[in-house]
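Working notes, beginning with the structure itself.
All protein chains of the complex are present and in place, except for one that has been dropped.
And then chain A:
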């Protein structure tokens, strides 16, 4: 029985939880900001709200994806040794 809260087999579950929480927060922040913009700037239109919520959701997704694969940094590409060796050949 696993006594440790952060055991190796629970890493993925924790990542999922954190991603969801981050998505909710960021989507909520985007929704809130869209609401304010819509109210303040866009005379109560809906699109600023959806846009900002999408921005929020997108940021959350990017962060979650980066947490699953830390090596995935924009503009970079990780080439495995084997594939690199095969490529060189």
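As a working rule, contacts are C-beta pairs under 8 Å (C-beta built on N, C-alpha and C of every residue); 3 or more make two chains touch, one makes a residue touch a chain; residues count from 1.
To be clear about the criterion, contacts and distances are computed from a predicted model.
S.K.: Absent chain per UniProt: "KLLA0E24773p", "Glucosidase 2 subunit beta", "Adenylyltransferase and sulfurtransferase MOCS3" or "MICOS complex subunit MIC60"?
M.R.: "MICOS complex subunit MIC60"
S.K.: Touch as defined at the start, partner being the missing chain; which of A:12, A:25 or A:39 qualifies?
M.R.: Result: among the candidates, A:12 touches the missing chain.
S.K.: What is the set of chain A residues that contact the non-displayed chain in the whole complex?
M.R.: Contacting residues on chain A, toward the hidden partner: 1-2, 4, 7-13, 19, 61, 64-65, 68-69, 71-72, 78, 80.
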